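So the structure is just underneath, and the comments pick up after that.
Just one protein chain is left out here, and the rest sit where they should.
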Amino acid sequence: MNLKSIYKYGSPPHYFKLSLQLEYWLLGSGVILILIGMVGGLFIAPPDYQMGDAFRIIYFHVPSAYLSMSGYACMAVASVIGLVWRSNVAFSIAKTIAPVGAAFTFLALVTGMLWGKPMWGTAWVWDARLTSELILLLIYLAYILLHQSIEDRSKADRSSSLLALVGVINLPIIHYSVVWWNTLHQGSTISKFDSPSIASEMLWPLIFMIFGYTIFFVGVICRGSAGEVLIREKRSKWVRAFIEGIKS
Amino acid sequence: MLQTESLELFRNDVPIYSNISFNLIQGQHLVLSGSNGSGKTSLIRTLCCLTNPSSGCIKWNKSNVDSIDNDYLDRIAYLGHKNGLIDELTLMENIEVTLGKNFDRSELTNLLENFNLFAHKDILYSNLSNGQKRKTALIRVILSSKQLWIMDEPFTNLDVDSIAFIDIIINSHLNKGGMLISASHSPENRIDCDLEINLDGMIHVA
Partner (left out) sequence: MLLRDIIRRDVKISIRRSTDVLTGLIFFLLIALIFPLAAGTEKDLLLKMVGPVMLISALLASMMSIQNIFKPDYINGSLEQMMITTNSFSALIAVKIMMFWIIFSMPLILIASFIASAYYVTGFSIFTVILTLVLSTLSLVNLSAFAASLTLAIRNPGALISLIVIPLSLPIIIFGSKAIEYSILSMDNSGPLYFLTGMMFFTCSLGPLVTASAIKISID
């Protein structure tokens, strides 16, 4: 495999072109997969024996929660690459993932609460997963606020990358602490996606939703990070050529 | 010997200084001149390895200062825009705490007397005047026995006698093989120099 064809996308002009080319394809196919998953999950899948139609919220909750956590992992990897190799592309990706990941975390929390109301009777319950999601939201917010508070852009990139790195190392510790803490209080929150036996009619829309969400997420990151790369590489010739190309 | 090659710094895409190249050998004095805001302080901080330049490199004794076994930082004494001394300690305590145990006591007494600070040596640093604070910081640099002194506007707040005395000290430092880089915005406070870099746009050798 010719690795050079991959490495060249670490350089800003190639990355910029690639992400703009991919953007609409990713967004489009993501939306299509989500629509298929939604139709399958909301209409075709049979209602659950225990919860009735209320379980259908997992088609939105699970992808959001999964993306919030893997988004943070990607942000941390991008931060490490940015810090070690001083790469503006990596810093742009990390900065773009932050608000999008925070939005997905918020969605996961809201859908979790919407799911909790019919399931447990109250909107918020101190479940291990929901509490971990809330803490993850706070960690995202800390990254975003730190980046915004520092005026010098290069300093802001590096400081928030350091914070993302420390956050990702602590994240498993926090998650397992919350799980341990939660098992002391009550153990009766058996979630639908915990049990190994999920009916296949309910599973395939979930798979579609997860893939759709992920592809859509990458599509959103494409444009955001392309813009951030443009800002950081303002002084380069390729940026000037690009702007001239747009003006004419 | 200190060498820089094409040093350049951008902050948020604003150019601070560019194309700074010079060679400084033992016994030489480099002056950075320019108006306020011309980038002198940023260049001085880059030379102390506090700020990373956007491009270019600094070499000490032919090897890059970033390399692991380079002893550049052991050879410099830095006097910045802020004095680097602590308000809650007395003048004497400040000097002892920053220099440790190994400095020449008689030399210190000599300096204190010539700067008219001997009577103030047990006064809290925060109670000194700005000129006296600056002189204390200068004493710290002079007694540090480092080869390269890097000073950012060393003569701010100093009276004429002190400036004349420092002139003598600097000349003896250069004669003993030391090096000096200083930044100043006013020509009348400048001592004779071997190299001058004017950050207002031109580079020339004196």
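Chains here go by letter, A and B, matching the order in which they are written, and residues are numbered from 1 within each.
Heads up, the rule we're going with is that a residue touches a chain if its C-beta (ideal position, glycine included) is under 8 Å from a C-beta of that chain, and two chains touch if they have at least 3 such contacts.
Quantities reported herein were computed from a predicted structural model and do not represent experimental measurements.
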| item | value |
| --- | --- |
| Of A:Met113, A:Leu163, A:Val218 or A:Ile231, the residue in touch with the unshown chain | A:Leu163 |
| Among B:Asn52, B:Asn110, B:Asn127 or B:Ser172, the residue in touch with the chain that has been omitted | B:Asn52 |
| Contacting the left-out chain in the complete assembly, out of A:Ile36, A:Leu114, A:Ile135 or A:Ile231 | A:Ile135 |
| Hidden partner chain, residues of chain B it touches | 48-52, 73-74, 76, 78, 80-89, 93, 97-98, 100 |
| Touch list for chain A against the chain that is not drawn | 135, 138-139, 141-142, 145-146, 149-150, 152, 154-155, 158-159, 162-163, 165-167, 170, 173-174, 177-178, 180-181, 184 |
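Assume only the chains that are shown with their structure count from here on.
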| item | value |
| --- | --- |
| Parts of chain A lying in touch with chain B, wherever the complex brings them together | 151-154, 234-235 |
| Contact set on chain B toward chain A in their complex | 10-13 |
